[in-house]
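Read the structure below first, then the notes.
A single protein chain has been removed from this complex, and every other one stays in its place.
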Amino acid sequence: AELKPAVVYDLGGKFDKSFNEAAYSGAERFRKETGVAYRDFEIQNDAQREQALRRFARSGYNPIVAIGFSQAAAVEKVAKEFPDANFAIVDMVVDLPNVRSILFKEHEGSYLVGILAAMASKTGKVGFVGGMDIPLIRKFACGYRGGVKAANPDAVVFENMTGTTGAAWNDPVRGGELAKAQMAQGADVIYHAAGGTGLGVIQAAADAGKLAIGVDSNQNGIAPGHVLTSMLKRVDVAVYDAFKDVQDGKWTTGFEVLGLAEGGVGYALDENNKDLITPEMKAAADEAAAKIIAGEIVVHDYMSDNACPY
Amino acid sequence: MTAPAIELVGVDKSFGPVHANRDINLRVEKGTIHGIVGENGAGKSTLMSILYGFYQADRGEIRVNGRRVRIPDSQAAIALGIGMVHQHFMLVEPFTVLENVMLGAEGGRLLRGGAARARAELARLAREYGLEVDPDAVVGDLPVGQQQRVEILKALYRGAEILILDEPTGVLTPDEADQLFRILDQLRAQGKTVLLITHKLREIMAATDAVSVMRAGRMVATRATADTSVEELAELMVGRRVLLRVDKGPARPGEVRLRVADARAHDAQGVERLRGVSLEVRAGEIVGIAGVAGNGQSELLEAIAGIRPLSAGRIEICGAPLARPDPALARRMGLAHVPEDRHRMGLVTRFPARENAILGYHRAPRYGNGPFLDQGRVLEACRELMAAFDVRPPDPHLKTANFSGGNQQKIVLAREIERDPEVLIVGQPTRGVDVGAIEAIHRRLIELRDAGKAILLVSVELDEIRALSDRILVMFDGRLMGERDAAADERELGLLMSGVGAGRAA
Amino acid sequence: MNAQLPRWVDLGLIPLLNLAAALLVAGLVVALIGQSPLEAVRLIVQGAFGYGEGVGFTLFYATNFIFTGLAVAVAFHAGLFNIGGEGQAYVGGLGVGLACLALDRWLPWWLIAPVAALAGAAFGAAWAFLPAWFQARRGSHIVITTIMFNFLAATLMVYLLVNVLKVEGAMAPESRTFEQAGRLPRLDWLMSALGYEQGGAPLNVSFLLALAACVFVWALIWRTRLGYEIRTFGANPTAALYAGIDPVRVTVITMLISGGLAGLMALNPVMGDQNRIFLDLAGGAGFVGIAVALMGRAHPLGVLLAAVLFGALYQGGAELAFEMPQITRDMVVVIQGLVVLFAGGLEFMFRPLVARLLAPFLRREEG
Partner (left out) sequence: MFDAAILILDSTVRLSTPLLLVCLAGLYSERAGVIDIGLEGKLLAGAFAAAAAAAVFGSPWIGLAAAVGVSIALALLHGLGCITFRGNQIVSGVAINFLAAGLTALLGQAWFSQGGRTPALGPEQRFGELSLPLAQTLADVPVLGGIWSELISGHSILVYLAFAMAPITWWTLGRTRFGLRLRAVGENPAAVDTAGISVARMRYLAVACCGALCGAAGAYLSTAQSAGFIKDMSAGKGFIALAALIFAKWRPIPAMFACLLFGFLDAAAIRLQGVSLPVIGSAPVELIQALPYLLTVVLLAGFIGAARPPRAGGVPYVKER
């Protein structure tokens, strides 16, 4: 089919500095590289998911990438209505012949940053700040905990969630307070999976001279020298690939689980944090990554049994 | 001859379609007390508010001390030495007396300096005019008489030379009213000018030097008080002859319809306001309760009506005890209640008249089936009430706030009386009502009595009590001081009302 | 200053002027962003009313706002300010959803729908009960308690969705999707009778229920004894006491009705559209309801019109954001703000002017 790519972001909006923004940057990269324009839409409420997907489908967009697990029902419905259009959904499985479902092994990436956190910590205490207490966030937390314990079995992990309303993802003040509370208990590295709230976590860690770990996108540059690393979830790659595959005529549907092996998750290493990651730390993380890829280490996926063994 | 203190020439004012003042001319001589009378809605308050800069006249000219002036706001009026005591007090209730007096004349950014000065000035005014109030009392806690003093003090504190009083005695007891007139005399003696609005023609005759009459927005006459009579004034006001005395035959009391036995009740602050009141009202008689306002009459009426719970004692209506404090129950037992304060309690002024015609009776089967109100029947009932009481305008759809005071009162009375209750309790039936309406209301009450109903009447107007009642009970400090008959001596009643009297045992 | 104006001026001309002013200012903002305001307005109007699916979405959103608007309006008549519509609707969604989850495998939709509606209303009412009771009995301010209950509702729902209702192994904190019987039918027949194609719009029979609710509220407030008591209590509590109206009873009953209406709103998103219980299902409609009720002057007809206006802004705004990518969804919020400002806050701005302009003409009419 003709290439006419489109993206539908989740409620956070395309500039959420993490998940949706990663999708946006993937699409942008594609546009810059190929010169092919794309369309996108930021939904404002749940009813608009279907509406946006349907509009894109009707106007012949292809592929249509939906970001976020909340889009599953809408994608399922619209994909059935337009069997000739190609859809992709990130973070959820929609089992239809014209849908590509892309999942990430966030727990694997979180495991790696967990190792780095444990090794960077001088106190043996590290923290985690999530947005809302939903399974996806627990999955991050559990993988992180696993990594921390692997590097330092005696380490203590503090785990907090921000809130129960949509504000939980946009409340840097509360994020900062949570981080301060954890630091008061001794934590000196704090990993966040909390969207805009996480900016407060990073800021609080930076203000206190401690370390934070970013999420989804590369957030190392937000407070250079104070962001140990970022757990990358390559939604950008997923979006880019989806566009590119259609362009190259290599579109496939079905299930894609992007873990370390596929380059779908990882940790960020750049100018901003190269002095924070010692060679030993890098070695440990890379070794763990290799083992995970090789199957020697299986990081527990919280979603598989709703429990975290670490 | 000195210039008049106030001279109005061709003053005209409309509120939208309402033409409140039409081409008014008025001269008020310096150093006099000048009365203004007129029916409800005649435009008196409006005219005075124009003089005080509260409203702006559409046309016309105001001269103060012979000089033509513009009064765009109250500040300007104050600067010209005009002070006003409004019909509805302009007081900030949670404030102290001192704060109220200072408001707008604080004398500096900080209150402290001004407060000392105001305190001294209040003390001086208290000495000079006998206007005594505790400067630190919270105004909302003061009885109305005292609140009015605060209003007068406010005006004097601002150096008023011309003082306007809008229906000042409507809320006062005879005693308090006398005191007020003594103060006004003193003011006049000091060369100040007083403009006095009142519905009480006796007061006009007793206190003023000249009197002007308004009717339907026009100034219809001005007389020297010495040259006129109550009858003439009443006729000028209403436009027809008015009967100022109530004619009634002797009462023929029947069985007891209302019995209050040793009733005790507390107010919201927990103060005991009824301290063991017992009384009986029989069919076919009017029992009047005289007393200075605030001695428990309000609480007594509310207790009988089921609004205020009793802490001890009993109430029987038509022979059966009122089982619980529930106004709806009391009504079903045959009680009707005309409350003292129609604005606050008796009416929902935001509603059209027809909806006020059923207030309290809205659950009655005759107004509809099941949960529904039958609009047609409500309307019909309202029309009947309006016709029976000559409510003007007879428009059931008119918002109740837009009726004049007298007509609002008639709506309440009509609603309660036309229900054909066995027992009627009435508080201040003619407060703020003009003579024409008073006449009609009094006649209705007598008719009702003669139809064999039991009526309990509370009023601070001793005249009214004496004119209507078959028996008079005097209330003081939550207790009944004694019973007198209608012919009782006014002085004796006055003594009982102030708590001195032989009947203390009662 | 204010002459009495004929009803068509007060209820027709002036609101239109206000709306026009709001759009004018919104147009300025659009122009500032470098887009064509006329085109933007055209897109909004076209998007909201120009074709079947757009109309369907407009009415779909309006359905939510009608319920929450009525909820606020009813409470308003009793002098109560119910800010808790959001939480009541959220919890109402639990009631609706549980009914569907329990019955969708056994009963047809037309049997489930009434049960779900009752459950939604009952849950919403239950969520309003405590604030009402505390206000009536303990004097705690209903504005605060309902705000607090909004937060509590969110907390409760997240807990239930994550720990109780979530489908095993699924990512999203939502209940399972209902079977066909747990879905309200769409209104294609109605739309095509009106000459429209509903398309993908989730407009469903709960819209009809919303209309019925308007009639119900109108009859309740202006035609029943209870409504009379509610209005009396709201307008003058002392007179209500005098009339034998029990304040506790009126407060509680009014709030139960108000909460019930808010709870009913959940029928639309839960059973009518998404067919599951999901996070934040009220989606802010409870707050929009406040603006809708006030703009509609707490009258059901006004609420209906204001709700449609807001529905149109939601739908037209989405269309605008879709067609003009430079205009983000935030612009839509700005436009909403301007409409509320001009049609609500500044509603009397043009009145004196209109009165003056019309004065000669009106006087002639009188005479």
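Going by the order they are written in, the chains are A, B and C; count residues from 1 in each one.
In this text, a residue touches a chain if its C-beta (ideal position, glycine included) is under 8 Å from a C-beta of that chain, and two chains touch if they have at least 3 such contacts.
Not measured: the values here are computed from a predicted model.
K.L.:
What chains on display are touched by the one that is not shown?
P.N.:
By the stated touch criterion, the chain not on view contacts A, B, C.
K.L.:
Which listed residue (A:A184, A:A294 or A:A307) would be found touching the missing chain in the intact complex?
P.N.:
A:A184
K.L.:
Which listed residue, B:L91, B:L258, B:V287 or B:L480, touches the chain dropped from view?
P.N.:
Hidden-chain contact among the options goes to B:L91.
K.L.:
Among the options B:A5, B:V64, B:M102 or B:I317, which residue touches the chain absent from this view?
P.N.:
B:M102
K.L.:
Using the document's definition of touch, tell me which of A:G176, A:G214 or A:G266 contacts the absent chain.
P.N.:
A:G176
K.L.:
In the whole complex, not just what's shown, which of A:L199, A:A242 or A:A285 touches the removed chain?
P.N.:
A:L199
K.L.:
Extract the touching residues of chain A with respect to the undisplayed chain.
P.N.:
These residues touch the chain not displayed: 13-17, 21, 133, 158-161, 163-165, 167, 170-174, 176-178, 180-181, 184, 196, 199-200, 203, 222-223.
K.L.:
Residues on chain B that touch the omitted chain in the whole complex?
P.N.:
Residues of chain B in contact with the hidden chain: 15, 52-55, 73-78, 84, 86, 90-95, 99-100, 102-106, 108-112, 114, 154.
K.L.:
For chain C, which residues reach the chain that was dropped from this view?
P.N.:
Residues 1-2, 29, 33, 81, 130, 134, 138-141, 143-145, 147-149, 151-152, 155-156, 158-159, 163, 287, 290-291, 294-295, 328, 330-338, 340-341, 344-349 of chain C touch the chain that is not shown.
Keep in mind that, in the parts below, only the chains that are shown with their structure count from here on.
K.L.:
Relative to the centroid of every protein C-alpha atom displayed, which chain's own C-alpha centroid is closest?
P.N.:
The chain sitting closest to the overall C-alpha centre is C.
K.L.:
I'd like the Å distance between the centres of chain A and chain B, where a centre is the mean of that chain's Cα atoms.
P.N.:
The separation of the two C-alpha centroids amounts to 75 Å.
K.L.:
Roughly how far is chain A from chain C, centre to centre by C-alpha average, rounded to an integer in Å?
P.N.:
That gives a centre separation of 36 Å.
K.L.:
If I count partner chains per residue in chain A, which residues reach a count of at least 2?
P.N.:
Where chain A is concerned, no single residue meets two or more other chains.
K.L.:
For chain C, which residues are shared contacts with two or more other chains?
P.N.:
none
K.L.:
Would you pull the chain B residues touching chain C in the complex into a rising list?
P.N.:
Touching chain C: residues 16-17, 305-307, 326-331, 337, 339, 344-351, 355, 358-360, 362-363, 367-368, 371-373, 375 of chain B.
K.L.:
Tell me, which parts of chain C touch chain A in their complex?
P.N.:
53, 57, 60-61, 151, 154-155, 157-159, 162, 166, 168-173, 177, 199-202, 269, 273-276, 278-281, 283-284, 314, 317-318, 321-322, 325, 328-329, 332
K.L.:
What does chain C use to touch chain B in their complex?
P.N.:
By the definition above, chain C touches chain B via 2-4, 219, 223-226, 228-229, 231-232, 235-236, 238-239, 241-245.
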